[in-house]
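Missing here is one protein chain; the remaining ones are kept as they sit in the complex.
Per-chain numbering from 1; labels A, B and C assigned in written order.
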Amino acid sequence: MNAPMSKTAVPALQLEGLRKSFGRTEIIRGVDLSIQRGELHAVIGPNGAGKSTLFNLITGRFAPTSGTVRLHGTDLAGMAPFQINRMGLSRSFQITNIFPKMTVFENVRCSLLWSQGYRYSFWNLVSRSRELNEGADEILEQINLTARRDLPAGVLSYAEQRALEIGITIAGGADVIMLDEPTAGMSHSETDYIVELIRKVTENKTLVMVEHDMGVVFGLADRISVLVYGEIIATGRPEDVRANPKVQEAYLGAALEAEH
Amino acid sequence: MDLVVINLIDGLVTGLLLFMLSSGLTLIFSMMGVLNFAHASFYMLGAYFAYQISLYVGFWPGLLIAPLIVGVLGALVERYGLRRVHQYGHVPELIFTFGLALLIEEVVQFIWGKNIVPFDEPELLNFALFSIGGNAIPAYKVFMIFISIGIFLALLYVLTRTRVGMVIQAALSYPRTVEALGHNVPLVFMGVFGVGTALAGVAGVIAGPVLGTFPGMAFLLGSIVFVTIVIGGLGSLWGALVASLLIGWLTTFAATSTFEFASLLTAIGLERPEDLSESYIRDLWTLSLPQIGPILPYILMVLILVFRPFGLFGKRDV
Amino acid sequence: MTDTTHKSAVSTPASRLTLGQVAPWLFAIAFLVLLPFVFKSNAALTIMNQMMITIVFALAYNMLLGQGGMLSFGHAVYLGFGGFMCMHIMNAVEDNGLPLPLPLLPIFGGLFGLGLATIIGSFSTRRAGTVFAMISLGIGELIAACTVIIVVLFGGEEGISGDRTYGLPVFGYEFLQQIEVYYVLGFWTVLSALLMYLFSRTPVGRMANAVRDNPERAEFLGYSARWVRFYSFCASGFFAGVAGAMVAINYEILTEQSMSATQSGVILLVAFLGGVGFFFGPIIGAIVFTLLQSVLSLYTEIWQLYLGALFLATVMFFPGGLAGVLMMHVPVARLGKFGLLVMPYIKTLLPALVSVIGVSALMEIIFHYRHAPPGDEEMTLFWVTFDSHNLLAMLIAFVVAAAGFWVAKRNSGELRNAWHAANTPDGGRA
């Protein structure tokens, strides 16, 4: 749709020759990928294809064995996660990763702090900043958790925690959002709810998501990359990828036939 | 020269003793992620139990029975204490073992009193085996070396050559998988905890007569043991061995050295003031290496942490 | 100002202080002001001073343990360092006649504590959890050992002493009397507690909680877990230094004991007993511990054994500490169903108490049997005098303990049910 932009624009995210080995096993075997600003991009692949590893390489959780990751043209090599985050990349986790003992509101407010310029301030009181509190409430409104505002995050239902996870991820106002299987382990209705939520909160942002659920990916993504055994075997618009025989063979075949 | 040889022997004794504690501690840590603060308390219990047993049947049965009792106690602590606290996380576990260490010290005082108890080497080994330059090497020390090495080799054999050892090693890295394979991982944990504390118990039995059996012995050695495994790298058995020997020799050589810091100060061009009480570095002028020998491990630890935050053999993700 | 919105009171961005926020502080101040009118003696004042010092130190410690998730086995070092430096300042002021009023001393104590914490924290806060704990233990031991070696700074085992009545009288007060010192310390206690409370409400204070719960997530929010820990550590060092200055003012002497590993262990005990999960937990801990220490050591020689057992029981069964136990009852009180719990509590806790008394009686008898001088077989326990070598006494104690335990165990099911009922909002009643 709006994916192919002018060739000269710096891609939001660019991977070049990315490789990662654990011991003797090479998990990521040379990935090249370029994601344009504003694109909604999905990475799919069968279990064990290295999706999460790729994800962790991009966000600085693991250091690559070789190759580069560029965010808006800047090489991320050697940067810690918090530095990458400050450059405008925010991620969620496959296993829910929130602050369980803090209230839902606190969770969101904490994720606003850095972007609102509070840094390591110990001379501001968080409760005294209207901008901060209203900002947090707005995000709660967006992710439909206003009613749960003052509960400890740990007691929320699974879907609510996933929603909160997305809320925390987008709160900092990063322009590149990375979601790791946001709908994993959800029922159909819950999935629809989360997809709607993702569509809503990622407007005008670059989105990279790893996903297992086909329905989610085809409905949402502008472009799709298929990762098999640490290599990208196809990248393109959903319908092209769907038609790609290699993909069919490697991954979709059985599933698609079963669906139709 | 004679003194160097003697120091090597003495340092080896200290180092191996430290290793008997630090190996058990490391085994427990790498398996369960729990740093057992009370580890040295089990060492103390070993010494006291052996003392009590020696009152009735002599030293040798105690060498066998005391560690067994300590091991069983350790396993019980794991089963009914640690496992319960486990749900709250690692820091509460550490606090639990800290509290346990306090309690054990109090219980020991309750039962055996606050004074040193007269726990002595067995008559059989109470002679000088040989002497180097007028310094006697007691037979007991040689016995300590052999016991430590023997236990180390046995441990190595069990861990690498037996089926139980393979299960333990696998459970270290993949507890879930091992559990799925039908092994009772909690039981393995309990066993490892028991064996680890029993090792500490053995160390207590053989060290008690030499280093003195008194309620403060746990803390005295304990803090050094923790420093040892931090220097070696948490969770690394080789690191524990290297660090133990390093500290053993370091403290031994430091204690017998005659180095004075005054010579260092003179070397950098300072002049010893007539009236020392006026000088702000007067303590340095009178300081000698033996004086700070026992705190050298702490200094070593700080240095290691500054330059190698994960210890000598530590892996990044502990 | 935005009170007209429909959100609950808490949710308004509070640009105005509410009574609920201020009341506890006003109450604390009034309490501290009035206390000396009840307990007049110098000894009582000294103990209350000790209590206040412990409160400040425990709160500072909890900035690490409770709020930052960092377990330190060597925090007394910062208290001691701040205190020693204050003694030096006190002596320097006396020698040179500098115009420094005594009540300002804690600022300097804090700054020195902060300074040391900055140096140590720069490498110790790189790691969290177990490794941090071990490093703190090692550093604590190292610095504590230095106290007897570096005599210039720490005065060897005699410590450094001074005279607080040196300098300029402040508004006519020369701090000759304990009561004057009491009010100085009271002021600093309230001020420090308030500042520490406010710190927990600042961005870095909130992030300390976040890093405690989930350091990885915090990193992906733009915060370096390590620096967040570092700032908490420094702040904690500052207030530990303030507590050290309070020691200097109250005792006019600082010794290596204040920096020792024992002291570091005690403060962990205090904070944990009180409850690290709540801001006021360590305050309760400090008060209870100081009283317990004096009352128990008054009646029994093996009070440390009891203390150790109590601590272990707290870790195992009430990880929230005393504050946690108290706060468990807040939802019940909100539902107005506290009445439901009264009877089950009596039926369970009373026998449990009897059982504890039985066990401790048994311990005392055994202890007396083993350690009292031969011939001295008579002992008095709970106002009863008897022969400790008589098996009957032990038997009675044992039976009391066992019976109490049995009854408590039998009734605990009832308590559990009642607890559940008390925590369930009423649906059925219209």
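Observations, loosely collected:
One rule holds for everything that comes next: a contact is a pair of C-beta atoms (placed from the backbone, for glycine too) under 8 Å apart; a residue touches a chain by one contact, two chains touch by 3 or more.
Keep in mind that, in the parts below, contacts and distances are computed from a predicted model.
Chosen from "NADH-quinone oxidoreductase subunit N", "Membrane bound protein complex subunit mbxL", "Branched-chain amino acid ABC transporter substrate-binding protein" or "Sarcosine oxidase subunit alpha", the protein name that UniProt gives for the omitted chain reads "Branched-chain amino acid ABC transporter substrate-binding protein". Looking at the complete complex, one finds that the omitted chain is in touch with B, C.
Shown as candidates are B:Ala255, B:Ile299 or B:Leu312; the residue that touches the absent chain is B:Ala255. Within the complete assembly, B:Gly113 is the residue of B:Gly89, B:Gly113, B:Pro186 or B:Pro273 that touches the hidden chain.
Across C:Gln304, C:Ser355 or C:Asn411, the residue that sits in touch with the chain not pictured is C:Gln304. Annotation: of B:Gly33, B:Pro122 or B:Gly216, B:Gly216 touches the absent chain (contact as defined above). Among C:Leu291, C:Ala313, C:Met343 or C:Val399, only C:Leu291 touches the chain left out of the display. The chain not shown here touches subunit C at positions 38-44, 46-47, 50, 145, 148-149, 156-159, 161, 163, 165, 176-178, 247, 251-253, 255-258, 290-291, 293-295, 297-301, 303-304, 364, 367-368, 371-376, 378-381. For subunit B, the residues touching the chain absent from view are 2-3, 6-7, 10, 13-14, 113-118, 120, 128, 131, 133-136, 138, 210-212, 214-216, 220-221, 224, 251-253, 255-256, 288, 290-295.
The rule is simple: only the chains that are shown with their structure count from here on.
Centre-to-centre separation of subunit A and subunit B, using mean CA positions: 48 Å.
Rounded to a whole number, the gap between the C-alpha centres of subunit A and subunit C is 44 angstrom. With centres set at the average Cα position, the gap from subunit B to subunit C is 31 Å.
Here subunit B touches subunit C in the complex through residues 29, 33, 35, 81, 84-85, 88, 90-92, 94-96, 98-100, 102-103, 105-107, 109-111, 113, 219, 223, 226-227, 229-230, 234, 280-283, 287, 291-292, 294-295, 298-299, 301-302, 305-306, 309, 318, going by the rule given at the top. Those residues of subunit C whose C-beta lies close enough to touch subunit A in the complex are 8, 10-11, 13-15, 198-199, 201-207, 209-210, 213-214, 216-225, 227-228, 231, 235.
The touching residues of subunit C, when paired with subunit B in their complex, are 65, 69, 71, 73, 123-124, 126-127, 129-131, 133-135, 137-139, 141-142, 145-146, 149-152, 261, 265, 268-269, 272, 302, 304-305, 307-309, 311-312, 315-316, 319, 363, 367, 370-371.
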